[in-house]
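Apart from one protein chain that is not included, each protein chain of the complex appears where it belongs.
Right, chain A next:
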């Protein structure tokens, strides 16, 4: 036995010497690997197998050994690895190295098989190893399971389409499903992709399990970066899985120190991964969510654990922006009892009532100077870590102050009952007098108020008399006259000189609609007045509104619409702008109202929400108004109208088709439809139908329309042509 032991020590020494040789000169690898394989195979002693599998894992991971050489070695090594793997004993150290080596070999073999579709044997070995590992994954010892995570990550990386960096030089491309040729003898793309998708689900399931083991969560997180970076098709899935994972949410049971280590490590590793992704692509569509997630996790850590850091400092980001005075106060050890300073004599302001600190600097600090979100970020953690006993002491102190104060006031009030009115009166005065002085010293006004009191008591508050209520008709009348006045602005001559000025100063993207006080601004105002102003007011009588004529009196908005309509028709070629922006507003308003109505819909009322829709009516009306005046050279006007209105409807298409009645305007009609067919895909089918109708109905249109239909809908032309001879023969 001692002999055997010595023998073993010698053997290991020799093997180590050999390893040092190849580490020194990678060119020796093939020779050494071939020499070593028989010694470390499945039939050798455990120590040798351990050494050997370790060496093989190192060999195939080595950055100095060229891929081509690894490729040559792979087949033979695979056989040995497979035999070791299939041994019944399952030594953890050996298995660990075998799985590591397999992870390094998998992309290599995959690429080899892509280039050599006949390499059945090697692919079979690799697949056997893969199946063996995947089947035993759950039953492996932890150390091996961890390596399986990486093995599976490699399979997913290989069996998901990657980037083709240069299609002309396939050898430069990274190994992925994207370089597998279709119809490969061994590799069936859909099967491989399905397998990797299943494995990805299994890999990501670690984030859904309740008792997340930090080992596996961290091991998984740390290998996902490369998948997110280089595998577009699955990156969003991975990121959403990570975003749904919050280690602190899954804590149940007592917080042991090792649990705390695990939680912190999972949170920080998640953070590292998200930061890594965001650094690589700052414009990532999910960047906002990732940032939020990082903050949320930090927040839950503050809530859930970390008593250590409670004693140390607040989380870093909240403290940086604070003044040193504040920081000093938070860092100082919380006193066991809170000192409640007595209130000063005389009238007391609310801020004095609630101020507990005696620090003059702090109490005069105006919190309103800080932005809202910053305050929220400071306040929430601060509230979260306030010592409850201190908090209740402070509350009690304020309550006592308030109670004594109100008792005093009640006592001083009773002699003069008139003072009761002070309460009614004060709120009316405060906005005028006090707001300038700031909230800190409202008591400064008190003496003045006291001086005035006798007068006020005798005069009483002055209130403007309510105007007599307007009748509905009067209100409508006034609205209409206001609208008319706005319209008069459109025609005002001095405005026409304004645009010149406006052009001198380009407005940029941040402009607001209607902020320039030129004609366009008034136009915008009008269109919105017509569409948005009465939104929600007409809902009840909606059904009657939609059919014109039923109403007795037009509402303000309809008057505006009517006026706009006439105004545009007066010179539709130059005022088409206004028409289009009006119709857009109209359409937008309809959508918004519909959506609003949908959200307001209760469960019990089964009716469809009824909303007065204006767009459909007015687009047809405006088009009807324009069409009679269009002549055959107005193609541009018509095309512009049809392409810029927000929605094409069948009635609109029919109106356009009606142009074809006039032989002079057939071309106009067909060209307009052609434009829509080509450049307005959502309306394409509708326009093709219309064009087919035109083609079938109007003889004159056939030469032009036929050409288009041959291209877009050949079937229609063929049937027509096949029928035409029949018709002519009948005639």
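Definition applied: a contact is a pair of C-beta atoms (placed from the backbone, for glycine too) under 8 Å apart; a residue touches a chain by one contact, two chains touch by 3 or more; residues count from 1.
Simple rule for what comes next: contacts and distances are computed from a predicted model.
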{"item": "Protein name, per the UniProt record, of whichever chain is missing from view (\"RecA family profile 1 domain-containing protein\", \"Rad17 cell cycle checkpoint protein-domain-containing protein\", \"RNA polymerase II subunit A C-terminal domain phosphatase SSU72\" or \"Eukaryotic translation initiation factor 3 subunit I\")", "value": "\"RNA polymerase II subunit A C-terminal domain phosphatase SSU72\""}
{"item": "Selected residue (touches chain absent from view) among A:225, A:355, A:584 or A:643", "value": "A:225"}
{"item": "Option touching the unshown chain, where A:116, A:237 or A:264 are the choices", "value": "A:264"}
{"item": "Residue of A:276, A:671 or A:689 touching the missing chain in the full complex", "value": "A:276"}
{"item": "Interface residues of chain A (partner: the chain not displayed)", "value": "8-9, 12-13, 16-21, 23-25, 45-47, 57-58, 61-64, 89, 91-93, 100, 103-104, 141-143, 146-147, 150-151, 154, 214-215, 218-219, 221-223, 225-226, 256-262, 264-265, 268-269, 272-273, 275-276, 279, 308"}
